[in-house]
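Just passing along the structure, written as C-alpha cells.
Apart from one protein chain that is not included, each protein chain of the complex appears where it belongs.
Labels run A and B following the written order; every chain starts at residue 1.
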Amino acid sequence: MKYIDEYRNSETASYLVGEIRKNANTLSAQKMSINIMEVCGSHTMAISRYGIRELLPQNINLISGPGCPVCVTDAGYIDTAIALARQGAIIATFGDMINVPGSDRMTLAKSRSEGCIIEVCYSPLSAIDLAEANLDKEVVFLAIGFETTIAPIISMIDSVSEKNIKNISLLTAFKLVPPALETLTSDPELKIDAFLCPAHVSAIIGAKAYETFVKKHNIPCVIASFEPVEILLGINSILKQIINGSIKVENDYERVVTYEGNTKAQELFNKYLEDDDASWRGIGVIDASGLKLKKEFSQFDASEKFKIKIKAGAPDKGCRCGDVLKGKIRPFECPLYSKACNPLNPIGPCMVSSEGTCSAYYKYSRT
Amino acid sequence: MNSLSDRIQLAHGRGGRLSLSLINDEIVPRFGKGPLDGLPDAATLGSISGDIVFSTDSYVVSPYKFSGGNIGNLAVHGTVNDIFVSGGSAKWLSIGLILEEGFPMSELQLILDSIKSSADECEVKIVTGDTKVVNKGQCDGIYINSAGIGEKIKEFNLSKSRLAEGDAIIVSGNVGDHGMAILSAREGVNMENGPVSDTASVRSLVLSICQCASKVKFMRDPTRGGVAAVLNEIVSGTKLGAALDSRKIPVSNGAGALAEILGIDILNVACEGRMILICDRCVADNILSVWKSFPEGVNASIMGYINNEAQRVILKTVTGGSRLVDLPAGELLPRIC
Partner (left out) sequence: MCLAVPMKIVEIAGKNIAVVEADGAKARISTSLITNPQVGDFVIIHAGYAIEKINQKEADLRILLFKELAELSQIPDNNAALP
C-alpha cells in the first residue's frame, strides 16, 4: 500500500536498531536505564506485532500506557449499554467493545446471544443507516474513544442533526490524552523518562498540545507513526534527546501531524462538547480528562434521553489492570495473567482488547 | 412480489407435487445422469480398490454471494479439498439443501449452477442429496451440507509424526482472500474491486505432485482461522515448532489493504482454495515450480520451516524481530484501536 510499504523495509530497521544500541551503550555507560511509555494502544500492538521489544537493549524498556479506549472504559459503561439493549434499543458499536467484560463478566456478545440487537460497525456512519432503517426503534451508538475517534463520532452527530434524525443517540465515554500524561507523570510510583506520543490523536490535537507538559516536566515527547520502522526512529529520537540534553516535543510524523492539528475537528469539539471528569478503568477518576455533550445537545445524549446513569462497575478481585495500564507492572507480573485471565476468558480489559497490553503480550510473546 | 412460482414455498420440501417439480425442473437436468438417475433413495456406487476417504462439512456463509463466488462453489470445493489434503482423490458428493420459505427460485438456480460447474471442474459427481424448507425467518436464505467420498492416493503417507526439523512449509497462494471478501461484503465497507474469494479446488495441486508424494509429510486447507489456526494445530501435541518469514507470506493487494483498514491480522483469515503442505526440504523447490505452473498455484511460496521450538509458531517480521503467531480468539471484528 502506498505510503505504508515504503516504511516497512528490513534494512532501514536494522540500521536504526544499530543506532539505538549505540545510543543505549552511551546511556548505560552513565548507568542510565530508560523507561519509555508508549501511550497509545496502536503503538503497543505494533511493538508486539513486529517483535520490537526483543530488538531493544537491556537498559531501554517500553512500558504500555492507558492508550486503548476499550481498556480504559469503565465496567459500568458496559452494564449501562447492556441495560439499554435489554430495554429494546439497537446498540451500534465498534468491534472492539464486543467482548469487554462489564460487571460479573457480562458482555455485549453474551447479551446478543440472549436476543439483544448488537450491530458491529466499522464506521459511525453505519449507525445513521441503522437509524434510518429502523425508525420505530432507538439506536444507541457506543461512543468510546480518544480524540481521533471522537472527531468522526461528533461529525456523525453533526449530520444527524442536519438530517433531523430523531432515533439515534450516543452513550459517551470520551477520553483525552494530555490529561492522562499529566496524571501518569505525577504518580510517584512511576518512573517515566519519555513518552512515545500517539500518531493520529496528535493529528487531531496537534504537536502544540504537548508543549506545556514538556516545559513543566522536562520529559521528551516524540510523536511517531504506527509503522514498525518509524517506531524505531521515534525511540532513537528519544535516546538522542536524552543524550544531548535537548528535551522537546519532536514530531517524527510530519506527513500527517501538524503543529496546529486538525482545526476543523477542534471546532466541532468546541461546538458540541465540554470538559468532563472521566473514570478510567483501573486508574479511577481523572479531572477534566474526558468530554461530554453540552446541555443544548442532550437529545443526542443517551444517558439524558433514557435517564440512565453510568454507575461505576465492580472490577474483578485480583485484577491488576490498573497497575498494568499505569505501567507499574508488566502483564506477566499479574497473578491472573495467562492463567484465569486469557483471550478466551478475559477478566480485565487489558486482555479483552486485541490491543490491550496483556492481550498483545499474550498473543505476541507470552513471556 | 413476483409470482408465486418464483419463490421457494414450504410445500417444496414436503415431498408432494411441488417437491417433485423442483427435482424434475432443477435437480435432474443438472445432476440426473449416473447414480441419481431414477431418483433412488440412496446412490449405489462402484467399488473402490484403495482405502475410502470420507468427509463432510456444512456451509452457512452470510452473505451467501460474495465477490469470487457463492455458497454453491464453496459447498463443493470445501469438501473436495478436505478429501484431497487428506491424500484422497474425491469422486462422489452428496448435497443437502436447507432453504428458507420465500427464497427466490432464481437465486437457487444460480447456486445449483455453481454447484454443477464446480463439481464438473473437480471431476466429481453429485450422487445423492436432499432438500428441506423451513419457515421464513428460521434460516438465513440457504444452508448447504456436503459430504464426499474419495479414494486414497497410495503414494501419500501423511502424518504429523513424520514431521522433522528443517521440513519446508509451503502455502499454495495468497492467504486470507476468502475471509476478506466476505468481510468486505458484510462490513458494508462498500468496497469495489476489493478482495476476491479464492474459492477453488486444490485437486490439480495435489495430483500434480504424486511423484514426490513420499517426501510429503502433511497437508491441510487453511479455512476457518486461516494459516495461524492450521499451523498451531499442526505443531500442537508435538515436540516441534514452526518458523515463518513475513516477507515470504503471499498476500493479495485487495485483501492486504482491507486487512490494514479494518485492523485485522491476515494470518487469522480463512482461505477457501489454498493449501498448506509440509515436506522434506529436498523436494520443496520441485513442488514450488510445479505449483507455479497452475493458475491456482502461481503465488505459491515457501513461507518457513519446521524447527525444534516445541509447539510454537514464530514469525520473523520486517524489523528483524520475531513474534508468536497465536490461535485466533474467534470472531474477526473490525477494530478502530
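Here is the rule we go by: a contact is a pair of C-beta atoms (placed from the backbone, for glycine too) under 8 Å apart; a residue touches a chain by one contact, two chains touch by 3 or more.
Just so you know, these numbers come straight off a predicted model, no measurement behind them.
K.L.:
Considering all chains of the complex, which shown ones does the missing chain contact?
P.N.:
Displayed chains contacted by the hidden chain, ordered by label: A, B.
K.L.:
In the full complex, which of A:C68, A:M97 or A:C221 touches the chain missing from this view?
P.N.:
Of these options, the touching residue for the absent chain is A:C68.
K.L.:
So one chain is hidden, and I want to know which residue out of A:Y50, A:Y122 or A:Y337 touches that hidden chain in the complete assembly.
P.N.:
A:Y122
K.L.:
Specify the residue from the set B:K65, B:R186, B:K248 or B:R312 that touches the hidden chain.
P.N.:
B:K248
K.L.:
What residue numbers in chain B mark contact with the hidden partner chain?
P.N.:
Residues of chain B in contact with the hidden chain: 184, 189-195, 243-245, 248, 253-254, 256-258, 260-261, 263, 302-305, 307, 316, 335-337.
K.L.:
Which positions on chain A touch the chain that was left off?
P.N.:
Residues touching the hidden chain, for chain A, are 1-4, 6-7, 9-12, 14-16, 18, 39-42, 67-69, 94, 122-126, 145-146, 148-149, 151-152, 155, 158-159, 177, 198-201, 203-204, 226, 229-230, 254-257, 262, 264-265, 268, 355.
Throughout what follows, only the chains that are shown with their structure count from here on.
K.L.:
State the interface residues of chain A toward chain B in the complex, per the touch definition above.
P.N.:
Within the complex, chain A contacts chain B at residues 1, 4, 8-10, 13-14, 17, 41-42, 48-55, 68-70, 94-96, 98-99, 109, 120, 122, 126, 129, 145, 149, 228-229, 232, 343-344, 353-355, 362-366.
K.L.:
If you look only at chain B, which of its residues touch chain A in the complex?
P.N.:
187-189, 247, 253, 256-257, 260, 262-263, 265, 315-324, 326, 329, 331, 333-337
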